[in-house]
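The complex is shown incomplete by one protein chain, all other protein chains being positioned as in the whole.
Chain nomenclature is as follows: A and B, assigned in order of appearance, with residue numbering initiated at 1 for each chain independently.
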Amino acid sequence: MEQLTWTGTLGPVLNPLIMAAAAVFALGVVAQFLLSLVPSGNVRVGSMLAQNKGPADYAGMAVKYSFGVILLAIIAFMVGGILLPGPEAKGIIGAMSARLLPVWVGMIVIFAASIMYKRKLGLYGKLFDSPIGMVGFALVLFWVLTALFADMIVTHDPLSQIAAMKNKVPGTPMPADTEGYGWYLLGGDNLARDVFSRMIAGSTIVMQIAPLATLFAFMVGITLGLPAGYYGGALDTFLSFLANLILAFPVILLFYLLVTPEIVETGLPSYMAAVLFLFPIVFLVVLFNSRYYVQPAKQRLFVGGTILIGGYLYLSMISQPGTPLHFFPDGLDLFNIPGGILIVFVSVVFVNSPTVFRIVRGLALDIQTRDYVAAAQTRGEGPWYIMLWEILPNARGPLIVDFCLRIGYTTILLGTLGFFGLGLPPESPDWGSTINDGRKLLSIYPHPAIAPALALMSLVLGLNLLADGLREESLKD
Amino acid sequence: MAADTYDGPILEIENLSISFFTRLREIPAVMDFSCTVMPGEAMGLVGESGCGKSTVALGVMQDLGVNGRIVSGSIKFKGRDLNEMTLDELRDIRGREIAMIYQEPMASLNPAMKIGKQLAEVPMIHEGVSKEEAMARALEVVTDVKLPDPKRMLDSFPHQLSGGQQQRIVIAMALMSKPSLLILDEPTTALDVTVEAAVVDLVKELGEKYGTSMLFISHNLGLVLETCDRLCVMYSGEAVETGSIKDVFDKMQHPYTQALFRSIPLPGADKNSRPLKAIPGNFPLPHERPPGCNFGPRCDYFEEGRCNKGEIPMVEVPHGDRHGTRCLKWEEIDWDAPLVVDQTHEKKEPGDVVLKMEDLKKYYEVNANALFGGGDAKVVKANETLSFEARESETLAIVGESGCGKSTFAKVLMGLETATEGKILLYNQDIQDTPIQKRQTDTVSSVQMVFQNPFDTLNPSMTVGRQIIRALEIFGEGANDAEREQKMLSLLDLVKLPRAFAERMPRQLSGGQKQRVGIARAFAGGAKIVVADEPVSALDVSVQAAVTDLLMEIQRENKTTLLFISHDLSIVRYLSDRVMVMYLGHVVELGTTDQVFAPPYHPYTEALLSAVPIADTSVEKQHIVLEGDIPSAMNPPPGCPFQTRCRWKSDVPGGLCEKEVPPVKKLSNGHQIKCHLADDILERMEPVIKIAAE
Partner (left out) sequence: MGLFILRRFGVMLLTALCLTFVVFFLTNLYPNLEKLAKTQGNFRMTDAEVTSYLEKNGYLQPMVVKYGEWLGVVPSFRHTNEDGSVQGRCISPGVSPEDAPRFCGVLQGDWGFSTVFKDDVGAIVSTRLSLTGKLMFWVLMLMVPAALIVGVLAGMKEGSKLDRTLSTFSIISTATPEYVSGVILITVFASSVTGLKWFKGTATSAAENATFENFFLPVLTIALYGMGYIARMTRASMTEVMTAQYIRTARLKGVAFSNIVMKHALRNALIAPFTVIMLQFPWLLNGVVIVETLFNYKGFGWTLVQAAGNNDIELLLACSVVAVFVVLVTQLISDIGYVFLNPRIRIS
């Protein structure tokens, strides 16, 4: 078996094309930028003046077409990767594309279905009217599906080491006597593990923690932010002071203080989890109670159901063997979260909640001046009904947008934790830890750090673009 | 300059069509619009919101934004086609030859720039004068718009001025370079009635002084009558009728114009004997316009196969002064046929007293300087010794401009605030100190409210049906979901909305429909007293009549007591039995509608009556313009609240007005006035509105 090239058999044909197109693209962008700085004289929008094509338009066309060529070539590599036989012909890009086949299939199915029914899907459907939103959604979807199908995609066990592959460059074939996939597609790291598989496996960890932690932060932020904004007064002053207190803490210092094995030993994260995880249950109970208190039958059903199911989940969540909070019989305990993940989770929620609190508080202040809130007040609704059923649903637009942005931010925070080697075990394949591992030999072997770095960047970028697209579309109404 | 010797029409718009382009479709906003403005002439452009009148103005300014485009036609300004000018030529004309005044004065002034600088900029750009000279000019113009202390004005920021003063500054800015054409886009809509009257007066006077032609855009026919020489009525993107004020007001030749006049409350209309006639149906959305005549589906004279076929051209009406109409049947319609009144009603006698207020006071403490803390807490006296009673099935109108305390009064009545002093008796039960949370369900459901802003009154993320059902749940109506569902549907019937609307979201409804849902919701618990806070002021004229009618019909059936809060005296005169006039927290006048609308008046009522524009050429009004603005409730004047603007002040001896709050003076039959004026002076007052004998 031989060393893989990046582009395989298609390379000699397409590489020069890509190079040429990229050059044109770069020149075009620069030209466009410079031309747009020059005042455009008498070109008018909105009138019937005939517009001759100026140099700026030609630059724009050049950018558009060269970008199209690059895109087509990349798609050709990917499709070629799936169709061509044998990894040597596929090249590294092609081979990766072939491994990611389940992801491509999933994306195509979801996109096709969404575009077909986009008029019936509300805000989500409108996303497919915005190119930015679609690109963002595609990036996010890519990583979600990759995380889901990670077990099918990885070529090697992300933790196993094969000594001969230490620090090998991308496309290096495995030693002759080993079984399994014959190449390290993105090379090996300084502990001789497969970079590609670690990157894929890392996505699963990020996807497990980031969205859920953000969701919890929202629960906490909403449950506290609504009354602070709605009631105002001393409650608001107190909660805002607390929020500012946490926000004044440099995040890294907080992580260094919270996310250490010694702190886990004291049981502090378990206590914090006990408090933070209570919020969703409180939230749901208040939500149902405020609406159904006029209908006792429904009230019993919803509130009771929430307390039973939520309470059971809550108890089995916070009860952990080896911590001070271990009271639940093991037979009943549904799941246990490893201490490392729990502390990472809790501290990320803790850091994110004050910002959410501030946003929700601001929105509540704004929306409570509306007449429909006054209408609810004049028919004698309780304050929690007004907060949760009159104010909150109408704040959903900005909150959804912020939710996307915040998942991205949480991902960055997780990476930061990994970068300082905090929380998760050192061998964990999450992106931050992998970057941390790779940075020591960065100037000699950049590939182990670059792969997870680009992965993290593309996910966060996707979330940012998605949020932008959502914001744009939700403002259009 | 060539332009100075030009003596043709100032503005000549021919067959103008403007469209906005969205990703999905082209939305025509203005179609085949033509009009001519001669030098010194004031042209009115009237229509409901969405009819394209503002788009015409922006088209003239060539400022349609990224999506708007002039599709065809020409706009000639002094003979030169604006469509063909380059950006530099346009820039030269904007501000110098054509100036514009907008609806929101606060928004149209740069908040971070001193007023003097904003004014001086105009001549500095266009005439290249020095800064000193420009400032001197600014001072001159600010004096012209009758602002107090012009020097200080130039040195202040816009937020330091009141709304009326800001609008005067905007007018001054427009006049800085003595333009030939002034475009006014709803210039007074955001202002209070008495301030509006003063601004309108000023515009008229300055127009004459500077010899400026005007394009006056408004939805208010009365205002156009007062300001313009000619007008053009627009409907759904088209001009439907155009001509001189006299022709259009008295010899209208288009069904829409006629319907419009029949739907506004003019003096003489009465809710029982001469009710208004609402225009049926809704204003068509720009992309859902019917074929043929746009007004067809709502027109009484509609003829199938004729009115909905093909384009309808504008035709000249003979014997008029450039009078045109866009109607195929104008020659066949008998324009003088009297209005067929659908039904008249017996005047109902009011029943027992249901609500009684005794010396109600509501004071607020506000922190004068919230940001920096500190500062003395100030007391705002929002309501001062309010006493009145309201009877069953009676309509009591509460009239006043912003800051008069009518909203505070509503809040106290509803229980959102508790009274500082005094009593509110609801069926002889004290409720002034009970906040809404502690009130009994039937107390809450019997006092309900209809809100002003239709776009704000419904929760945007809940279906219409759900919102009404929620009100039923809260009021304990219906034993189970199915019963409440039925009740909800019957409420929709009550407010004449199709039952299918139950599943709709509020954003799918028009303003009038939303307001109907708001009414249905208020009556969900069988309300006995309904506070209607300007329920129709945000609606289009043609819809107002329908919603008002609906309210009164429900009132008649349910014997509801209606507390109708409004600043619009025309509608108050039309529907109320008794009227209470408020100014800065005080009730200045209270009496039956006839008593309040006839002398003797309280001086404020008198000014208010004179300020309201009336769209009837046969009405003669006494001209009373109030000086200055309404004082802030935070800092009310000593003595009589109205003394700062009162024209009768000199008739009270001894400066009593500045020292003491006047006592309530009881006149005949429960008519009361809070004024120091002696009885003989009150006797001498003349009626403000006279209808010329026909």
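FYI, a residue touches a chain if its C-beta (ideal position, glycine included) is under 8 Å from a C-beta of that chain, and two chains touch if they have at least 3 such contacts.
The structure displayed is predicted, hence computed values, not measured ones.
Displayed chains that the missing chain touches over the full complex: A, B (touch as defined at the top). Check A:V29, A:A76 or A:L191 against the missing chain and you find that the one touching it is A:V29.
Touch with the chain that is not drawn comes from one residue among A:S290, A:S319 or A:N464, which is A:N464. When the missing chain is restored to the complex, the residue among A:Q3, A:S160, A:T178 or A:T266 that touches it is A:T266.
Interface note: of A:L4, A:A376 or A:A449, the residue touching the hidden chain in the full complex is A:A449.
Touching the omitted chain from subunit B are residues 61, 63, 66, 91-96, 99-100, 102, 104, 107-113, 121-122, 125-126, 157, 159-160, 170, 173, 369, 371-374. One chain is missing from the display, and on subunit A it is touched by residues 29, 32-33, 36-37, 39, 56, 60, 241, 244-245, 247-253, 256-258, 260-263, 265-266, 268, 408, 412, 415-416, 419-420, 432, 435, 438-439, 442-446, 449-450, 453-454, 456-457, 460-461, 463-465, 468.
In this text, only the chains that are shown with their structure count from here on.
Remark: subunit A residues 41-49, 129, 294-295, 370-372, 374-382, 389-390, 393-394, 396, 477 touch subunit B in the complex. By the touch criterion stated above, subunit B contacts subunit A in their complex at residues 23, 62-66, 68-70, 83-84, 86-88, 414-416, 436-437, 439, 441, 444-445, 448-449, 451-453, 456-462, 471, 473-476, 507, 518, 521, 525.
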